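Omission of a single protein chain aside, the complex is shown with its protein chains in their original locations.
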Amino acid sequence: MSENGHTNGKTAAPAAGNVQLNVVGLSKNDYRGAPTTLCAGCGHNSISNQIIAAAFELNVVPEDMIKLSGIGCSSKSPAYFLNRSFGFNSLHGRMPSVATGAMFGDHLLKSLALSGDGDTTNIGMGQFKHIMRRNVPMVYIIENNGVYGLTKGQFSATAESGLHLKYQGTNPYPAVDIVQEAMASGATFVARSFAGDANQVKGLIKAALSHNGVAILDIISPCVTFNNNEDSRHSYGWGREHQEPLHDFTYVPREQEIQVGEFPEGTTRTVELHDGSTIVLKKLERDYDPTDRGAAMRLIEESHNEAVLLTGLIYVEPERPSLADLYGLPKGRPLNRMVENELRPAKGLIEKANAMMF
Amino acid sequence: MSENGHTNGKTAAPAAGNVQLNVVGLSKNDYRGAPTTLCAGCGHNSISNQIIAAAFELNVVPEDMIKLSGIGCSSKSPAYFLNRSFGFNSLHGRMPSVATGAMFGDHLLKSLALSGDGDTTNIGMGQFKHIMRRNVPMVYIIENNGVYGLTKGQFSATAESGLHLKYQGTNPYPAVDIVQEAMASGATFVARSFAGDANQVKGLIKAALSHNGVAILDIISPCVTFNNNEDSRHSYGWGREHQEPLHDFTYVPREQEIQVGEFPEGTTRTVELHDGSTIVLKKLERDYDPTDRGAAMRLIEESHNEAVLLTGLIYVEPERPSLADLYGLPKGRPLNRMVENELRPAKGLIEKANAMMF
Amino acid sequence: MTTPQLKEATITRSKGEVVNDFAMTVATMNGSGSQTSNVTLLRALFKMGIPVSGKNLFPSNIQGLPTWYTIRVSKQGYLARRNTQEIVVAMNADTFVQDLASVVPGGAFYYGDHLKFEIKRDDISIYSFPAKQLAKDSSAPANLRDYVANMAYVGVLAQMLDIDMNKVREALEFHFDGKEKPIAINMGVIEAAFAWSTANLKKTDPYRVEPMDKTAGYIMADGNTAAALGAIFGGVQFAAWYPITPASSLAESLAQNIGAFRDKEGQDGKTYAIVQAEDELAAIGMAVGAGWAGLRAMTSTSGPGISLMTEFAGLAYYAEVPIVIWDVQRVGPSTGLPTRTSQGDILSTHFLGHGDTQHILLLPGSAQECFEFGWKAFDIAERMQTPVFVMSDLDLGMNQWMTKPFQYPETPMDRGKILWEKDLEELKNNWQRYKDVDSDGVTWRTVPGNKNPHSAWFARGTGHNEAAKYSEQAGDWENNMQRLKKKFATAKEYVPAPDVSTAKGAEIGIIAYGSADPAILEARDYLAEDGLQTDYLRLRAVPFRDSVRDFVTGHRKTYVVEMNRDGQMHKLLQLEFPQLANQLISIPKHDGLPLNARWVKQAIQAEEQSHE
Partner (left out) sequence: MTTPQLKEATITRSKGEVVNDFAMTVATMNGSGSQTSNVTLLRALFKMGIPVSGKNLFPSNIQGLPTWYTIRVSKQGYLARRNTQEIVVAMNADTFVQDLASVVPGGAFYYGDHLKFEIKRDDISIYSFPAKQLAKDSSAPANLRDYVANMAYVGVLAQMLDIDMNKVREALEFHFDGKEKPIAINMGVIEAAFAWSTANLKKTDPYRVEPMDKTAGYIMADGNTAAALGAIFGGVQFAAWYPITPASSLAESLAQNIGAFRDKEGQDGKTYAIVQAEDELAAIGMAVGAGWAGLRAMTSTSGPGISLMTEFAGLAYYAEVPIVIWDVQRVGPSTGLPTRTSQGDILSTHFLGHGDTQHILLLPGSAQECFEFGWKAFDIAERMQTPVFVMSDLDLGMNQWMTKPFQYPETPMDRGKILWEKDLEELKNNWQRYKDVDSDGVTWRTVPGNKNPHSAWFARGTGHNEAAKYSEQAGDWENNMQRLKKKFATAKEYVPAPDVSTAKGAEIGIIAYGSADPAILEARDYLAEDGLQTDYLRLRAVPFRDSVRDFVTGHRKTYVVEMNRDGQMHKLLQLEFPQLANQLISIPKHDGLPLNARWVKQAIQAEEQSHE
């Protein structure tokens, strides 16, 4: 890939006998990260697992990927996959700018970014919109739970209007629809899924990794701990059973990750969350044409009226040049491998510089 | 309006005989500002004049309005109208937050904000989106010229993709469509016009001032000085005539403001800008129903395909409660008139405070 | 820090029984819900009249990582963090081994018997108890067993340490706001554990408690709630905030409690608004808008938020907009250690903003003072028409402190120099927004909604003259900036004066501030024991009163003890008193933990020696 670079990480692949290896000679372990420190049952963990599976199955060498994130529980998760990939856990809401700069360092790497709904649609709204305008080649996953997990459950901008949370009261504002924002900003790959739909998530991540441009994945990923809907039929704890609050913010019961089994394209599936509230997923038809922008826009409007969450690859525009293309970067070599004689003009050119002056 | 407030500014209205006074006894002069320091021919000046006219005709007392802006040529313009209204020329891209806070100071005042396309869609994108989510009651005018005027003509995010400017090169990014962003964020009043269409601008400002919620006015307002399109038939200066640049950035020829005469609803009008480039305006049909969100979205998509600029009141949702409504502010009194005994709990309540502790 | 460890240990054991003088740490897992158990213990001890402090050492995550809660019982009334613990309760397998090791020789080690580890130490007393079983036997619903299991150690400790069970019940009643059901279930487990302990455990360690009368006239409070209540009594009208540890609970308790104090029967509409903004730039932007529009406006955040507020802080300084900004400091730079405490934002906040800026800082030193500055900050901000930063920290803000009760504001609200319609008429409209008519640097302002046609002015961050008109004149700029400097000098007399306590014959002084206070008080006693008398000045604000200079001048040496790397307050003192620079010695500590008295004592002694 670059004169003094290895072509893959074989050196680290286990010699073990019956460990399954992929085409680049790596086992799934080579794609794992540190043990998660997120809550048991957090949707984010399911997504991390699908990222590992997708990278393994796509036969990407981990050294050929970079991981980026902002700040939040979601943004912590890059530590829990792809240990052999460089990563940057940057600032709250500012990952897009860091990702943009990093892309220029080695544009031959695939970058995969993790963010949360607060990180992306509250503090990060501006940078989120502009990275889509620039069509920065990267996979941008929003682990969308409608709350700020890491700061203990305040509403984010994607919380449904009218949602009532135990310690937060009622959310008065309309929810930001990440998919609609992506469309408005001309994102070239727009998809939505649910953390519990393992296969769809994995499939979309693979597709996104193969897209040359910005790929937005809005993945609904329930916060088992704080997305605790007062009005739901059986929110945990004494809260409802005993008409008074448990009153210990620090108690977090261990839940299972929600998994929805396979369900066919074109159908809807109602999913019950940990707190008993439900969401309705609607998978796009098999024959749906994701390159038809008008159709996509109409579907999104409809889904709002029907109050269903459209899932699947909603829109893709494969042809638009990515930021890397716009900047005419070298075909085969990353900028960060360039050395002095490629970067510093020859001695003689100092005359030219002075001649430019008077 | 408030116990110790006057009900209008008569005191300042000129005694002059045949000066035309409006219902609140003020002449148009009472609505003017300092002389403009913007370029001759700048679209922003036309808009200032229509703001003055609209306020005068609506019989608003200037003391019942406040003016807000960010930073830019556009953001300077509040100094050039409504001298008798309080104003805040705040920070680049951050006017929405200042306007939100100011609203709570006296929610009975009408606030009118001026911004530029750079101020709103580049640095200000995040706050712009969130003020619409909150439905802050205010008129938000974007004087949209596709460039950064005050810093001498760099591309803003609303510049058309492919646009080539003399000192800037070619813009590689797709343009942000302010109207589409407003729709995506659920703005409750969305309109577009052209600075040179005096009557439409005035009409829309009046309508916006009467709306209880955030009213977004995207007004195309050409920058005579820097929106100087290389490829246009006769951009000024030797640039094209003599195949070499004038090479004096500091020369700004004095131009006339562009005015388009009346043109009927439903028709289009091609307007030639100072640099000879053209834009096509399309006025909405008279019988167009601006309360139909779906229809609005479709029209917007179409207008993109036809490459026309839809003008008029594109969408309005009169019923959604404004931020002031959501916060249950007093009907008749502004917060900033409240005095100690309304704001400081009675002495006895200190016991209650201590009792809350252990 | 082994020396003091042994020292403490020996001090205590020599007397055989050790009463009301030890530190006890409960080691649990984040998210296991031990908070109720811990504050129940803390409050029961407090109600017994014994001085206590509780410090929560928690990770920056929500579930599964180790967390420690340390209760210090001190008959001397020392509330600072101890480096050593005599009693440890182990409930977390992940840290069992290090927890066991952390007990001082002669100490006591309790653990839930579901944790299966080999225990080698024979220099301490070991007690295990059936936490899970006791929970299972309780009436608690299955999904809450893990949670109530924590009540078991409350019961066991109550029995082993002689904690008054009536006080335990009082604590629970308070915690559950009198709701019988949860009180019954929790108390049930505690009593069962107490009984089990009586029947099964034989006490072999010297640590126990006895009732005292040392907490009369005190309350237990956390600084963030205190600050919120203070703001409410300060008549806060507008607060915008963005969630961030450790500041979130300030705005949240403001939102949760303001109604109870401010909503009146049949009143038309609210007198306040609290807005969760999309980020800190917006939060301070909203506060600036509200402050300009005449409201008592505030925002609360921590370091990263302060950094994002930089540009607006400069605008508010220059356009002269009153706002109050709470910085509940955590460890920086950058995201740093979000759940550790620090005093690291002093310098950057004082100089916050490009160009020449100086900001007022208030430095609360107790929960009670968080309440006091909660209202006072508004008076200062509106009087000075400038941002006022209140520099709290995680320890002060989030931990429970034994503190004096909140006092009703002793002075009426000071809204500062503000003119309404009548005032302007009296002045015959002869007024200019930025004209220093009182030559104290503070000028008169009007706010939106004033209906006098001469009341309006145009606020801006660009150069302006006395009439608030745009100006690029060199003279206008210089005069205005010099006036702002004068204004800052005027502020000296409006900010809280330092708190000085002296000792006979003391030649050296100590300067500290904020949550460093208890460690200093304790360290002074230790130094005195070792024959070094010290005077102590607790800073309560920047700019410094003249009394600060006098204090430094009056001492051979003055040690400035603070919790950051670079000795930030020491630097500000150096700048203010360059002639005294050689007398000012910096004693900084930046390990993210609340300050420890023995460390302070040793650091000062080391310095004293090094200078002999």
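The letters A, B and C name the chains in turn, as written, and every chain counts its residues from 1.
Note that contacts are C-beta pairs under 8 Å (C-beta built on N, C-alpha and C of every residue); 3 or more make two chains touch, one makes a residue touch a chain.
Just so we're clear, the structure is a prediction, and the values are computed from it rather than from any experiment.
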(request) Please identify which of the visible chains the hidden chain touches across the whole complex. (result) A, B, C
(message) Looking at the full complex, which residue from C:225, C:357 or C:534 touches the chain that isn't shown here?
(response) C:357
(request) Determine which one of C:19, C:240, C:273 or C:319 touches the chain that has been left out. (result) C:319
(message) If the hidden chain were put back, which residues of chain A would touch it?
(response) 1-2, 4-9, 11-12, 30, 61-64, 66-68, 78-79, 83-91, 94, 96-106, 108-109, 126-127, 130, 327-338, 340, 342-345, 347, 349-350, 352-354, 356-358
(request) For the chain that got dropped from the picture, name the residues of chain C it touches. (result) 59-60, 303-304, 306-308, 310-311, 314-315, 317-319, 331-340, 342, 344-345, 347-349, 351-358, 460-463, 472, 474-475, 477-478, 481-482, 485, 564-566, 568, 571, 574-575, 578-579, 581-582, 584, 590-593
(message) For chain B, which positions touch the chain that isn't shown here?
(response) 37-40, 71, 73, 76, 91-93, 122-123, 125, 148-152, 154-155, 157, 167, 169, 225, 236-238, 241-242, 244, 246-254
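Here is the rule we go by: only the chains that are shown with their structure count from here on.
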(message) Roughly how far is chain A from chain C, centre to centre by C-alpha average, rounded to an integer in Å?
(response) 37
(request) Determine the centre-to-centre distance between chain B and chain C, using the mean Cα coordinates as centres, and give it in whole Å. (result) 44
(request) Two or more other chains in contact with one residue: find those residues in chain C. (result) 278-279
(request) Indicate the residues of chain B shared as contacts by at least two other chains. (result) 126-127, 130
